[in-house]
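Missing here is one protein chain; the remaining ones are kept as they sit in the complex.
Moving on, here comes chain A:
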Amino acid sequence: MPQIEQLAETYSSQIFWLLIFFGLVFFVIGRGMVPKVMNTVALRDTQIAGDLAAAQAARDQANEQEEAWRIRENENRARAQGIVAQAKAVSATDHEARLAQAQTGVDARLAEAETRIAASRSEALAEVEAVAVDAAQDIVRRIANADVTTDSAQAAVKKALSHV
């Protein structure tokens, strides 16, 4: 077993070179390079964490804005519906008013026309009466050869006409 047989002559060189090379490993690699590697990892971790936080914040903000937009949208819709309802109401009252106005106009014209008809009817009746009085006087003169006064003829015509 060389580990024991050569112990006396090799221990010093083994320890010496081990300390040299392990010292190199520890000071150059362990203390020089490893912290840099770990720094890179730490830097990346913080960057990833930061990016994730930023993404989360952006998402929260987007949600917030969407919520605000939704509320605004709902308000706008309600307002629009209000306006539509108001417009409907306004147009309905307007319509009614105009209808009423038109109705009154029609009624007035109807009444006017009726009075006019009544007037012309009474006028026509008066003319008929006058003609009838003339005719009655004429007829009496020819048939009975007697003169009838206009008043009596008129009274007779009136009496007869009221029976028509």
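FYI, contacts are C-beta pairs under 8 Å (C-beta built on N, C-alpha and C of every residue); 3 or more make two chains touch, one makes a residue touch a chain; residues count from 1.
In this text, contacts and distances are computed from a predicted model.
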item	value
Name per UniProt, for the chain absent here [options: "ATP synthase subunit a", "(2Fe-2S)-binding protein", "Chemotaxis phosphatase CheX-like domain-containing protein" or "MFS transporter permease"]	"ATP synthase subunit a"
Residue touching the undisplayed chain, where the options are A:10, A:56, A:74 or A:101	A:10
Selected from A:24, A:49, A:106 or A:155 as touching the chain missing from the view	A:24
Absent chain, residues of chain A that touch it	1-3, 6-22, 24-26, 28-31, 33-38, 40-41, 44, 47
